[in-house]
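With one protein chain withheld, the remaining protein chains of the complex are depicted in position.
Our next item is subunit A:
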Amino acid sequence: MEMIGGDDTDTEMYGALVTAQSLRLRHLHHCRENQCTSVLVKYIQAPVHLVWSLVRRFDQPQKYKPFISRCTVNGDPEIGCLREVNVKSGLPATTSTERLEQLDDEEHILGINIIGGDHRLKNYSSILTVHPEMIDGRSGTMVMESFVVDVPQGNTKDDTCYFVESLIKCNLKSLACVSERLAAQDITNSIATFCNASNGYREKNHTETNL
């Protein structure tokens, strides 16, 4: 297990407890002999509802995943439906066919299996969860993503884990950047709203004085 971010000691301690609990309850994968598995953690300084709103979009993973150029879903995103993902050039894949296995808006759980496409990740299954977390005194999010996948012929378990972890790290880092940017915009909008309300108050006061 790897933890990314979470330098703060208190957060790390508390996060470790939540991490262990979440691992036991939600990140169970049945890992066979020819497979490898791992879990990654990322702390994001953005509210959990914002982060979840990005990751739950089964039909628009390109909103935060940097390696996806396009995604097509037939019908409404619901359990069992498929998405066809086009991968950007330069990577060892061109397409990926993925099925939505689990989408829990209460517990914030997203489960996806890769069932086809032009790549070497066979029997890939992943679970992503988001959890509220206090980071530097503000409400933030801890994201956990775990996966299990076949080890391709010619590669080692270590190779395969390293490669998939590299991809997931890029995805989570990008998710952090997008979320934190949107969170900053939210704060800016809130300040703007407050200023408008304040102006309204002063106008009202002025009117009363005239009367």
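Heads up, the rule we're going with is that a contact is a pair of C-beta atoms (placed from the backbone, for glycine too) under 8 Å apart; a residue touches a chain by one contact, two chains touch by 3 or more; residues count from 1.
Quick note on the criterion: contacts and distances are computed from a predicted model.
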| item | value |
| --- | --- |
| Protein that the absent chain corresponds to, by UniProt name, given "Probable protein phosphatase 2C 24", "TP53-regulated inhibitor of apoptosis 1", "Glutamyl-tRNA(Gln) amidotransferase subunit C, mitochondrial" or "MO25-like protein" | "Probable protein phosphatase 2C 24" |
| Options A:64, A:124 or A:147, residue touching the unrepresented chain | A:64 |
| Of A:75, A:137 or A:154, the one touching the omitted chain in the full complex | A:154 |
| Which residue of A:31, A:170 or A:187 touches the chain not shown here | A:170 |
| Those residues of subunit A which, in the complete complex, touch the missing chain | 62-64, 66-67, 69, 86, 88-92, 120, 152, 154-155, 159, 162-163, 166-167, 170, 173-174, 177-178, 181 |
